[in-house]
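Part of the complex only, each chain left as placed.
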Amino acid sequence: MKAGVVTFPGSNCDNDVFNVLKNIFDFKTDLIWHKDKTLDDYDLIVLPGGFSYGDYLRSGAIARFAEVMEPVIDFANSGGLVLGICNGFQILLESNLLPGAMKVNDSLKFVCKNVKLEVSNNVTPFTNKYDQHEIIDMPVAHGEGNYYVDENGLKELKKNNQIVLRYKDDSENPNGSLSNIAGICNKKGNVFGLMPHPERCSEEIIAPNNSDGYRMFASIINEIKDRGDKIAR
Amino acid sequence: MPDKPWEQEGLTKNEYEMIVKLLDRKPTETELGIFGVMWSEHCSYKNSKLVLKTLPTTGECVLQGPGENAGIIDIGDNDAVSFKIESHNHPSAVEPFQGAATGVGGIIRDIFTMGARPIATLNSLRFGSLDNDRVKYLFKGVVSGISSYGNSIGIPTVGGEIFFDDAYEGNPLVNVMSVGILEHNDIATATAKGVGNSVMVVGAATGRDGIQGASFASDELTEDSDEDRPAVQVGDPFMEKLLLEASLELIKSDSIIGIQDMGAAGLTSSSAEMASRGNSGIEIDISKVPTREENMTSYEIMLSESQERMLVVPKKGKEEVVERIFNKWGLHAKVVGKVTDDGMLRILNKGKTVAEMSAKLLADEAPEYKRESIKPKYIDELNDIKAEDIKSTDYNEDLLNLVSSPTIASKKWVYEQYDHMVMTNTVVGPGSDAAVVRIKQKDKALALTTDNNGRYCYLDPQKGGSIAVAEAARNIVCSGGKPMAVTDGLNFGNPMDPEIYWQFENCVKGISKGCKKLNTPVIGGNVSFYNESPKGAIYPTPIIGMVGLLDSIDDRITMDFKNEGDHIYLIGKSKEELGASEYLKVNEGKVDGKVPEIDLDLEKRVQNTVYTANKNNIINSAHDCSEGGLAVALAESTFKNNIGIKVDIDTKLSNKALLFGESQSRIVVSIDENNVEKLKEIAQNNNVSINKLGITTKNKYVFNNLINLEIKELKNRWETAIEKKLQ
Amino acid sequence: MNWEVKIETKLKDGILDPQGKAVKTGLKSLGYDNVKSVFVGKYMEIVLNDIDEKNKAAELVEEMCEKLLANPVIEDYKYELMKMEG
């Protein structure tokens, strides 16, 4: 069992996620270079936060064409677990692995703070350790997290239960995101993108009394083990 | 050449004659331009060097003092910390966003050229009053510039400070401190050695950015500073992120002799300095330097301040390693010249010599001046401020007004725009006395702070300088750390003005005293002169950046009250001191009076008391008293956990001095009732007086019969003040 | 032949434009009461070298816009193509 965290030029949360998987969960984890054209046998690919290619033009727009994205897209299409955090979420949108697009925050300002989220779908591989409708706490840190999808797209998301995380209410919504959307998955549920940073609340020392990020990674590892067990059986 | 060729390069006639004598001939236009920049204040420190030499720069922990890109201290177990502060005041006054952004970029480069991975930045800012529209524009621009660059490069902005005062209206201050960690064996230096070794330019291509930026920073801002606009540089944090990763990888690969960032005066200054440090010469063919624009002159290429570039001297035969590593990160690396043994900086253009001067002459032999120094008149005309000189009808109102004064108010509006969590090391972030940053896989941690009160330094430069050091150290101790070392960012007006020079000398004297007493050597810093606008000079503002060490991350303390029913103690003593206070400024609009006394021995004992008590695990919260005095310090400790206070003290002081006086060497702590005896014992051992102030309670702020407020109301005023000003 | 391309991108009609809104508020607060609406998008200038036909150049530009320069989910784009002298 193995996870891979992609480093794009300008990624800056790659080591943070790596640290949580490797040192907190003791999970075998590699950093994957953006120029890699093939992938090892991974059970999880993480597209981390940061400013890939400076986030110039639009965040995620240039990273979407990095060489590594071809095998990542194949991996996703064949049911592999893909987690996109912040900039990673933006890259997933630009690659059409998830529907919709990001606009700049309504405030036009970068925002870094803790926000309250509601778990709207706890039966995904990424959220199985939370209760349905549980209110959790996670930091956000972004300038372009204002999620948009057209009306039909929103209906689809709702119909298929693809809205996984929502900002708890308008006052907790840090960016003006449509329907308070903070994180969505694809129809199959194996690709998940979110603006908040679970890797920033996975350790007591930097996030006292907050294991809400820890439980996201625990959910994923739980799922990976499950999948492994199924194959074994 | 024009009649007085020196003038256009910002040199004096004397300096010009000195150059002719030293060269034994007249310099060419290009050479004179190079001297102009290298001998500018910004590059040569000609007006400050003699005074800076009086600072204590050695100590047990110092691995690298002033003289390199940044200083380095030892923190045990083969770990080291590199840090430095740098100003970007003038660029920020003209173009706040890019000025501040490139300021962040510049200082981060200084840190990673030492071989250290930058793990935190802090920023110390000064603006005029937020009631002024231009100031609002500058303030917003500077904050978003810092945010944009720091967030993108992925280094957390964990702390800093902001003061607002009319003295900074036309000339804001933007000082950024960067902190990095490394292992002893990875220390890199900016030296060029080994005859025949290549000299390489790596990173961004060279454009016409900021030509003459260095002499720009050494001029006063005048009405037509707008004319200087082409000198504005645009930063590229993405490029710098790549440069950072590539440089650290390169240094680890053990293939280089020296590496130096290109800051002020670009290629010229970096090559002259590298050569001079190595007692070598350097020969560069500028036709080989990758350029971004066409038809650049040799002068422009030599002096361009394009950002995100470095100069590297690889070990023999390691050019390819440099290329490979930089190409991996998508960056250029190009051989542009070689190291020689003749001590000359020789600049060729397609093989033809265009300039040739001794590197030492350029880098180290600029004249050093001791300027005329006169005590300013205003100092003798200050009034003694007594309680009855300050109007007040209601202490509740006074406290509410103080906590919503922008200098004291919450800086949330600012730091929520900074990514202060990236790298996942921020244990105590912005909004506390000092930030605490862990070192992954180790138990120890760093405490980081910047401090200065320009008002104190204006009214009494020497005391002001000492207080800045004392306060920085106090903040470190209040966070659980041991003060280690200092970087100083010295911001002053025009040094040719004897009164300014006097301020400068005396501030440095005060800093020296403070650093000696508190055993925190100065390992590097920055001098920014000519901070003046048509309305006059800024307050003398020597910003103290300090790094402290926590042996164990479990030693950390925050300022917030933790439990109801804890006992609140004041370590140190309040005095009848209302001069220079924020209270005087807010209520009377005055900057006047005697600066609070600072007894550095007492300071040290007060800090020892808290440090030792914390080592005995009895401190639940600690917070130092600074602007706004005891009443404000107590208020700030109530906010986070919404825990109230009931203070009952008997004193001979006036109510105003008791509440809002800014006596030094005071720390408010809260402890469990059971630990009171222990605290008393520790204080007694340190010969420090302590006083019980009261106890922590539920959600109300009650101070004798003077103040009675809901914490919620107080907090709301404190938290929203800056945002309201900006609407 | 060389071509100069000017591209403008803009959020699609009906999609709320936070930048436009902020600029409008800013202008109003400066007293520009005649301002009715503001949209903010991106402007790009690109030089293309060595393409023989205008058609070809146009095709290329459209492809670049669809793929990278604009996000078709939320943005419209317009472009102008001019032959360059020399």
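Going in written order, the chains are labelled A, B and C, and every chain counts its residues from 1.
The definition used in the following text is that a contact is a pair of C-beta atoms (placed from the backbone, for glycine too) under 8 Å apart; a residue touches a chain by one contact, two chains touch by 3 or more.
This structure is a prediction, so every number in the text was calculated from the model and none was measured.
**Student:** Provide a label formula giving the number of copies of each chain type in the whole complex.
**Tutor:** So the complete complex, counted chain by chain, is A x1, B x1, C x2.
Rule of thumb we're sticking to: only the chains that are shown with their structure count from here on.
**Student:** Quick one: label the inter-chain contact graph as line, ring, star, complete or other.
**Tutor:** Topology of touching chains reads as a line.
**Student:** Starting from the mean Cα coordinates of chain A and chain B, work out the distance between those two points in Å.
**Tutor:** Each chain reduced to its C-alpha mean, chain A and chain B end up 36 Å apart.
**Student:** Please work out the Cα centroid separation of chain B and chain C, and write it as a whole number of Å.
**Tutor:** Taking the mean C-alpha position of each chain, the two centres sit 42 Å apart.
**Student:** Approximately how many whole Å separate the CA-defined centres of chain A and chain C?
**Tutor:** 30
**Student:** Please output the residue numbers of chain A that touch at least 2 other chains, ranges allowed.
**Tutor:** Residues: none.
**Student:** Chain C: which residues touch two or more other chains?
**Tutor:** none
**Student:** Please name which positions on chain B make contact with chain A in the complex.
**Tutor:** Its residues touching chain A are 144, 147-148, 151-154, 236-239, 241-242, 329-330, 415-427, 438, 440-441, 553.
**Student:** State the interface residues of chain A toward chain C in the complex, per the touch definition above.
**Tutor:** 57-58, 61-62, 65, 93-94, 100-101, 103-108, 146, 148-149, 176
**Student:** Please output the residues of chain A touching chain B within their complex, sorted ascending.
**Tutor:** Those in contact with chain B are residues 9-10, 12-13, 15-16, 19-20, 23, 49-51, 53-56, 109-113, 139, 141, 143, 197, 199-200, 203, 205-206.
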